[in-house]
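In what follows, a structure is listed as structure tokens, so that the remarks can point back to it.
Every protein chain but one is kept in place in this view of the complex.
Here is chain A:
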Amino acid sequence: MGEIMAVTLTINGERRTFDVPPEMPLLWLLRDVAQLTGTKYGCAVGLCGACSVLLDGVRVFGCQTPAGDAVGRSITTIEGLADQPLGKALFSAWNEVDVVQCGYCQPGQIIAAAAMLKENAHPDDADIDAGMSGNICRCGTYPRIRAAVHRAAQIHAEEKA
């Protein structure tokens, strides 16, 4: 089981090689091996969304994605989102709306929001229900997340205009 190999990944635009079993989930590779701890462990079975990352711009659960599957693709973590215009809009909106409480789920929430806004620049409430329901927040920040997603869409649209 799990022979160690050299796995080369592109994380936040940087190519890095890790000696890991290719079946190691991205969640653990990112947190323990790459030491990018913004991606969080919550359930490890794809139920909570805390480990969300973007794979070629699409949201995946890091706990359900073997590192080997990410070879040759572009991984964006919460740390890398800060460099993107959409990420800047999201962080700005999250701050403006004062979304965060314990904050542990929020990187995953923001990654999910980024993936949704890439597909749909102006989501309505039903779209937000669909796009964000894969992420659990135990602090119950849902009303402010909803408001912040709307606000991020607005900020991002204004910047592009």
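As a working rule, a contact is a pair of C-beta atoms (placed from the backbone, for glycine too) under 8 Å apart; a residue touches a chain by one contact, two chains touch by 3 or more; residues count from 1.
Here is the rule we use: contacts and distances are computed from a predicted model.
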{"item": "Hidden subunit of the complex - UniProt protein name among \"Gluconate 2-dehydrogenase subunit 3 family protein\", \"L(+)-tartrate dehydratase subunit beta\", \"Isoquinoline 1-oxidoreductase\" or \"cytochrome-c oxidase\"", "value": "\"Isoquinoline 1-oxidoreductase\""}
{"item": "Interface with the unshown chain - residue positions in chain A", "value": "1-4, 20-21, 24-25, 27-29, 31-33, 35-45, 47-48, 50, 77-79, 82, 91, 94-96, 98-107, 110, 128-130, 132-146"}
